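I have a structure I would like to understand better, so I am pasting it below and will then ask my questions one at a time.
Every protein chain except one is present and positioned as in the full complex.
Entry: chain A
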Amino acid sequence: MTTQITSARPASSATTVGRPGFAWALPAALFFALFAIVPLIMVAVLSFMSWDGISPPRFTGTDNWSRLLDDPVMLKSIWLTLLLTALGVLLQTPLSIVLGVWAAGHQRNRAVLSVIYFIPLLLSATAVSVLWRALLDPNFGIPADAAWLFGDGNLFGEQATAIGVLAFVSTWQFTPFHTLIYQGAARAIPQVLYQAAEIDGAGRYRQFFHITLPQLRNAMITSMILMIVGGLTTFETVLILTQGGPGTDTTISAYYMYDKAFKGFDYGTGSAIALALVVASTIISLIVVRVSGYDKMRGSAEGVS
């Protein structure tokens, strides 16, 4: 577009004149490099060092890594992290697709209800966790009132129920966000497709599975990547709801990192876990992008024009 206009003119102006130099981007870049890129490099370096927070760090080679590989809690934490992430994706995806498609309608009652639906989104992860810790308190919370449903009421006392609580609370907190993603995507689906399907005699559910779902493909990938990265880095929920317990039964990797570094003062091992988390979330995101063909940027309006 620009080239058409500029080519009609003497070559000197308009292409470089009046354009900002990279100096405009420099302050932000330096600031970000100092507080994000430098620490990211340091975390890699620290993962090969031993540091207790008091005496200066010293190199210990691959000690941290080999110890971690032999550490049963670490191996369990990886398994737990993957389990919680998978549970999150499996619970939130269907729920947020249904809610998002529903909320994409323009009826007024939906607009009113949407306001209530999205309230969990307004609370910080801390507030959500504190709220549910209080609501599910074994002695003073809802379980004490509804023994027929919760048994002895101590949901935090067993691994299975503690994991269930963590998955549920994450779902409660993040479903509205993913619903918003699907709502936006569902509104962008061309009505023509539904009209054509209607003429062909397709019912609502066939329309949903053959038009809506395929058209939500890009939204689904975006939302899943966010869920996976969010799931791998879940921290506040575990710290506040279960403290990694009972025992180490809900100690997921991000919490284990915090526990090792800031409770056990073993910052080297903490760094190694942190680095492993970054690498894992990057790899999984790349796999999702590759497998889904998202990188080829297939337009979702395909087949319309």
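Worth a mention:
Basically, a residue touches a chain if its C-beta (ideal position, glycine included) is under 8 Å from a C-beta of that chain, and two chains touch if they have at least 3 such contacts; residues count from 1.
Assume contacts and distances are computed from a predicted model.
One chain of this complex is left out of the view, and of "Lactose/L-arabinose transport system substrate-binding protein", "Carbohydrate ABC transporter permease", "ATP-dependent DNA helicase RecQ" or "Ni/Fe hydrogenase subunit alpha", the protein name its UniProt record gives is "Carbohydrate ABC transporter permease". Screening A:I78, A:A144 or A:I221 for touch with the missing chain picks out A:A144. Only one of A:L68, A:I189, A:M220 or A:A261 touches the absent chain when the whole complex is considered: A:A261.
Contact with the chain that does not appear here is found for just one residue of A:E158, A:E236 or A:D249, A:E236. Remark: the residues of chain A touching the chain excluded from display are 1-2, 5, 13-29, 31-40, 42-43, 46, 51, 53, 95, 98-99, 101-103, 113, 116-127, 130-135, 137, 139-142, 144-146, 172, 175, 177, 180-181, 184, 194-195, 198, 204, 229, 232-233, 235-236, 239-240, 254, 257-258, 261-262, 267, 270-271, 274-275, 277-278, 281-282, 285.
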